[in-house]
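Other chains dropped; remaining ones untouched in position.
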C-alpha cells in the first residue's frame, strides 16, 4: 500500500477519509446554508393569500440565486468527488490547499445573498463571479498539485487530467470573461450568459470520453 | 467487485460512501436548520413568566410546522437509507439526480418558515406541499434510474421496488391531491388531511411484507 516514497503523505485509511469527509461536511453545510437567505419579509398579522403570493414572487431573484449557487457548489462537489477517485494519497500541503478551496466554498452564501438582493448592480455580479471562480480555480490548483507530486494513482492519463480540469474550470471559464461584457449587456445579460456553463460541462464530458482508454485509469 | 460492465460507476468503497455521507450531511443540516425558524419575539427587559408562556403558545403553529417538516425530512432520509441498502453502484448521473433531490431537501426550511407563519393562507399551503412533494418525487426518480441502469443488487424483486416507491411517495400522494380540496375545506382542513400520510406509510410497509420472499434481496 505504501509503495511510493511520498514525503509524509497518507494513503488509504482513516486519515485520508477524514480529509474527504471534512470536505463533504463543509460542502454540505455551505450548500444548505444558502436557504437562510430565503425569507419572506414580515407581512403583518392579517396577511392574505395574495400577500404571501406576491411576497413569494418577489423572492424570485433570490430563488434564482439559490438555484445557481446550489448548482455551482454541487458541481464543485461532484468535481471533488471525481478527483479523489484518482488521488490516492494526501500530504499536508494538499490538505492545506484543500482547506483554502473550502474557505472559498464556505464563503459562497455571502455573494449569493448579495446577488439575490442586488442582482441588477454590476458590483454584485462582479463579486459573485469572482468568489465562485476563486473556488473553481483552487479546485484546479489542488488537482495540479496532486498530479505534480505523484499523489494520484499510477497511470493517470493526460487526457483524463485535462478534461477534468476543463470541467472543473467551467464556472470560471464562463463567468470571468462574461464580466468584460458588463458595460455592453448589463448585469442581467451577464447572468443570462452564465447558462453557457452547462454546454461547457457537457462538452468537457464528451471530450473526456473520446479517447478514454479504459485502461488508463482502471489499470492502476 | 467490478463484475458488471457498468459505465464509469463506482461500487463499494470510499467514492460510494462519500455520496451517502454527503447526502446524510445535507439531510442532517436541513433537518436541524428548521429550528432557526423558532424564535420568540423580543419581549422587552421585564418580561414576566406569563409573557413568555403566551409567546410560546403563539409559537404553536411554528412548532407544528417544525414537527411536520422534521417528520417529512426524516421519512425521506429513512427512504434514502433503505434505498441505498439495495443500490450497490453509483454513476455520475445518479450522483447528479441525488444532488437535485438534496437541492429540494435543503430548500424545505424555507416553506416550513412560511407555513409556520402564514399557515392560514392558501399560498403558503400550496408552496409547502409542492416543495415537499418535489423532494419525494426526486427520490423516486433516483430509485427508478438506479433500477433501470442495473445499479441495484442483482435479484431485486419488483414487489420490493414497488412497495418502496409507494412508501417514498406517501407525501406527494397525499399532499398534491389534497390541494384540490383547498377551496372546500380551507388551509386548515388541508393541513389536517396530511395526517393521512401516516396510514399510507403503514399500508406500504404491510404490503411490502406480504410476499417479501426473503431470498429476493438477500440472495444477491
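In this document, chain identifiers A and B correspond to the written order of the chains, with residue numbering beginning at 1 in each.
Following the convention adopted for this analysis, a residue touches a chain if its C-beta (ideal position, glycine included) is under 8 Å from a C-beta of that chain, and two chains touch if they have at least 3 such contacts.
Just so we're clear, the structure is a prediction, and the values are computed from it rather than from any experiment.
Counting every copy of the one repeated chain, the full complex in this structure comes to 4, with 2 of them shown.
Keep in mind that, in the parts below, only the chains that are shown with their structure count from here on.
Each chain gets one centre point, the mean of its Cα atoms, and the points for chain A and chain B are 25 Å apart. Interface residues of chain A facing chain B in the complex, by the touch rule stated above, are 12, 17, 20-21, 24-25, 27-29, 31-36, 38-40, 43, 47-53, 56, 66-67, 70-71, 74, 77-78, 81-82, 84-85. Chain B meets chain A in the complex at residues 10, 14-15, 18-19, 21-22, 25-26, 29-30, 33, 36, 92, 95-96, 99, 102-103, 106-107, 109-110, 113-114, 117-118, 121-124, 127.
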